[in-house]
Structure formats: structure tokens, C-alpha cells
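Following this message is one structure expressed as C-alpha cells.
The complex is shown incomplete by one protein chain, all other protein chains being positioned as in the whole.
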Amino acid sequence: LRRHLPALPIVDITHDISPGDVRAGSLALERAVPYLPEGVVVAVVDPGVGTARRGVAVQVRGAELTLVGPDNGLLVPAATRLGGIATAVTLQPVCWPGTRSRVSSDGIGGATTFDGRDLFAPAAALLAGGTALAHLGPAIDPTTLARLPTPVCRAGPGGSLEAEVTWVDRYGNVQLAAGLGRLPVGLSLAPLLCAPAGQAPRRAKEVHTFADLGPGQLGVLVDSYGRLALCLNGASAAAELGVIETDIVVLSRAPL
Amino acid sequence: LRRHLPALPIVDITHDISPGDVRAGSLALERAVPYLPEGVVVAVVDPGVGTARRGVAVQVRGAELTLVGPDNGLLVPAATRLGGIATAVTLQPVCWPGTRSRVSSDGIGGATTFDGRDLFAPAAALLAGGTALAHLGPAIDPTTLARLPTPVCRAGPGGSLEAEVTWVDRYGNVQLAAGLGRLPVGLSLAPLLCAPAGQAPRRAKEVHTFADLGPGQLGVLVDSYGRLALCLNGASAAAELGVIETDIVVLSRAPL
Partner (left out) sequence: LRRHLPALPIVDITHDISPGDVRAGSLALERAVPYLPEGVVVAVVDPGVGTARRGVAVQVRGAELTLVGPDNGLLVPAATRLGGIATAVTLQPVCWPGTRSRVSSDGIGGATTFDGRDLFAPAAALLAGGTALAHLGPAIDPTTLARLPTPVCRAGPGGSLEAEVTWVDRYGNVQLAAGLGRLPVGLSLAPLLCAPAGQAPRRAKEVHTFADLGPGQLGVLVDSYGRLALCLNGASAAAELGVIETDIVVLSRAPL
């Protein structure tokens, strides 16, 4: 990027997605995009690199934001969060003038294992430099883009809610695939029982922040992304509950 | 920050403070500030987020540096190192025009768990853009700012020095809360015994750099921050001594 646009402001959102975890990458991107300035986002979690999966650039509807990356579901949740996809193109590798690295021009390139460097970053540089999306490749129907399964959030037995763990942050807070609006009728945060699917439910206290909890006391709050989250004060709720991302947590009504 | 000031130079000092470790954050900030350019520092280690603890901005005396963060002791050692606090204000959340994220404006905000994003960064953006400190909130008496206990550095029995471990760096060097000037009369680096409190003392060789030590030989030097530090050559003194941050190390006179 700096070779093409030396003074371009660059923000590193994260380099800490686990290898190949497209789902975690898509959710991290979805959380981040509402806070980004206008510009181009390169997102690469790409276990299918070098296969027939497409590389794409996606213009978000109603936002000055373009997302570039593999067509494996990584980009769609972020675009959907911001308003949906206005237009999309398949990236054509032949389009990038001057982007062959010295390694590749030595004739020892030809690898198809690092599109982040060889395809997506050059495309982003062109877009950031003013090249129109349409120049990067043929338009595609946004409805043909690959999509990941939506995180589970469904009514369960007895008026309960079953919600997938979308994120365990570095503090061990357990974010669920549900906002307040997804609670079934008759279920509120206070009082609430919660448990990993198949385990004995525990009472969780409705709080507004971590310090409202006593030592070892499990809490539930609406987190800073508008999602329900289970937490402890100064400790890891994920460790306490024994849950990891993609697990299902059951929320149910607690006896008064 | 980039939404308000797209071209602002931004330096990431560290993202590696352990969750909730205000003390470690305050010491890392104190080590860093002498090397920073003029500007605004946002520091967030904030286990009390969302409680009555204040958010503050602090103008350092005699330096073109403003520190922004929670009033929990995080900022004071850095300001003290540079010359003390000239003025301080309590941050008022109502002051920030245009800083409501798209998430918050969707009505799913209201969380009080991420002041780093929702309060401190917007305040820093305003300050970096030229807003006067006084516009961010009412002035407060700097002496009312929360302070952490000063790391232990005291005379011990028999002319010894008891000093707290302020930092174990990534190499395992053990920085102590003492410079050369804090050694009691009659105690010098050569020869020196040192030990975690309650353990058998070991001889440490006075050196000027790591490579002055033989394999497995314990050393003591004045480190690059002017503090005494215990070290090994190419290995972790913290692991060798079994000490962690906040432990007390006893330095005493070695027999010749």
C-alpha cells in the first residue's frame, strides 16, 4: 500500500483472527465497520486462497466504504450492518499495473497462496487512489456472494432463548448473537438464568457495567455493540462457564 | 480518531497491558512519555468503566502533552515524571458533537462499558484538533485525582534495600522501583546480593549490558530507564528468580 500511496492513512483493525477462522473474522469486521472513516477495507481470512473462490470488492450501500477480500462470507455481515451491498465486482488479477513485486518479477513467483499481498492489497491501493470499482473487474450479482450461516438466535423450550457465542473478547466476556430485542415475550434480563446448552443454569445479574458485580458473580449486560453479553467483574466469564465461540448458550426465566 | 482527523499521526504505545492491570499500565505510560512527541495521549486501563469514577484530561506542566483517560491512577505517574499536572478537567460526555457512532445512533447504544471508544478517544480527537482543555469539562483540583500506591522502595534490615518489581519485560529482565540514588549508604552494586523477599540471597554481578554476563550468571545493571534491573544473558531473570511484577526483591551487601 505504501509503495502506491506513501501518505495514505492506514488503520490496522486486527491481526489476531485465528488462522482460517472466517466466521470470527466476519464478526470482528461487522463490529468494526460502524466506527471506520470513509475508505477501503481489506479483509483477509482466506483458507480457500488459490482455489476457484472469487476475490471481490463490494461497495456498501449508503456509506463511503468499500470492502475488498475473498468471496467466502467474510465481507457480507459488515456490509449488511451498514446498509447492504450497492455493487460488487470480481477482482481481475490482470488489472494491476506495477504491482508485481521484485520477487515475482524474478520469476520465482507464481504462488497462489497469498492473495492478501498479491491481489487484495493492490486492489485496495487502486481504489484508495481513486480507481473506480468498475475498473477492477466485471460486476457480479451481490446475491451470488457466499454467505456464512447466521449465528444462532432462536426461541427455545419454555420461553427460553438459544443464542450462539459470537465473540469471547480478551477479558473473557461472552458476547451472544442477540440484542435485547431478541428476547422472547416474558423473558427479561432480570431475573435471568443462563447456561451453556446441556448444563445446569446459573443465575445472572442484570448490570450496566462490570463493576456492578461482586466477586465471582455472573452478570448479563447489553454490551458496547448492543449485544447481550455474559460477564464477571475482573475475571473471564468464558472460562467460568466453559464456553468458546460458536457454543450455544440458553437464557431462561429465573424464579423470583 | 481517523473519522475526525484523517491525517493525524497516531502512535500505538502498547496494547499488551493485562486486562484491568492499572498499575502496569501506569508504569508503562510513565516509561513512555519522556520519548513522546507533543500531542495527546489516550490511556485506557479501566476496570471501573461505567461507575462514578471520573474521566479526565490532564495538561502536563511544562510539556506540550495532554493525557486523557480514567481517573483511577493511570495517568498521574506519567504526568509526575514530566513535571506534574498544570491543569485538569473532568470530561463531560455531552460535549462531543458528531461523535455518536452509527451503532449508537441506531438506538442500540447506551452501553457504559467502553469509554475508551465512546469518551476518551472522542475527547482526544477534539484536543488534537485544537479544542481547548477548558471546553471539555469543568476544571478539577489535580490533588483530587486518584493515585495508586507508589511502588515499594525502602530501607530494609542490615542496610539492605527492599524494592518492588515494577516491570518484567519480554526478555525477562526484572526492573525494580529504584535507581542508583536509592541505594542506602554502604550499599553499592558491586558486590551485591539479591533475592525475592524470604528467599536465599544470590550474588549478582554489576554489569553495563547483558553480554557482560556468563551463561546463567545473574546480573544487576542500571537499565535504559534509569532503574536497577536484574538480568541474565539471553535468558529470563524473572523465571530464574521466580518473581513477577509487584513482588519485593531485597538487595543487600555481599561479602567480598
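Labels A and B are assigned to the chains in the order they are written; within every chain, residues are numbered from 1.
Following the convention adopted for this analysis, a contact is a pair of C-beta atoms (placed from the backbone, for glycine too) under 8 Å apart; a residue touches a chain by one contact, two chains touch by 3 or more.
Just so we're clear, the structure is a prediction, and the values are computed from it rather than from any experiment.
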item: Identified contact with the non-displayed chain, of A:Val49, A:Leu91, A:Leu136 or A:Val152; value: A:Val49
item: Hidden-chain contact residue, picked from the options A:Glu30, A:Asp71, A:Asp118 or A:Asp223; value: A:Asp118
item: Chain B, residues in touch with the chain not shown (by the definition above); value: 7, 9, 11, 34-37, 82, 170-172, 179-180, 208-212, 221-226, 233-234
item: Where the missing chain touches chain A, by residue; value: 2-3, 6-7, 19-20, 47-51, 101-103, 106, 108-114, 117-118
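Criterion: only the chains that are shown with their structure count from here on.
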item: Separation of chain A from chain B, taking each centre as the mean of its C-alpha atoms, in whole Å; value: 32
